[in-house]
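All protein chains of the complex are present and in place, except for one that has been dropped.
Now for subunit A:
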């Protein structure tokens, strides 16, 4: 695929292809690329998930993903970032999120990549619903209380 067609900060219903994003962030100044894929887990707290449904406030989510990218480029100079999140129905082991970060050295690439997933879980308006054999529930991360954090 043509790397030029990639939207580096995107919410999409299509299956994610991690290699495209790795290729997108790789450049001659990079000495390290970290590629993170978040996948759908079958068992959570003893409950078996049949599949997940993701939903997003798409325009705001893409804006927030791009903001995370800018923050990373500021905090870890000379890094390049792509963050994409899939929405819709996802099966076990499907890839829900891909984060690719390149930087001159590996420490920054690891740190920036972890920063990205933590920010996604805090500020990006995307929700997941777990569908079990005997029910379903929208998941909300109760660790982050509104007003308690600076966005």
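Here is the rule we use: a residue touches a chain if its C-beta (ideal position, glycine included) is under 8 Å from a C-beta of that chain, and two chains touch if they have at least 3 such contacts; residues count from 1.
Here is the rule we go by: contacts and distances are computed from a predicted model.
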(message) Suppose you had to identify the omitted chain by its UniProt name; would it be "Molybdopterin synthase sulfur carrier subunit", "Aspartyl/glutamyl-tRNA(Asn/Gln) amidotransferase subunit B", "Nitrite reductase large subunit" or "Maltose/maltodextrin transport system permease protein"?
(response) "Molybdopterin synthase sulfur carrier subunit"
(message) For the chain left out of this view, which of A:54, A:76 or A:115 touches it?
(response) A:54
(message) What does the interface between subunit A and the hidden chain look like in terms of residue numbers?
(response) 38, 54-57, 59-61, 63, 85, 96-97, 117, 120-129, 138-142, 144-147, 151
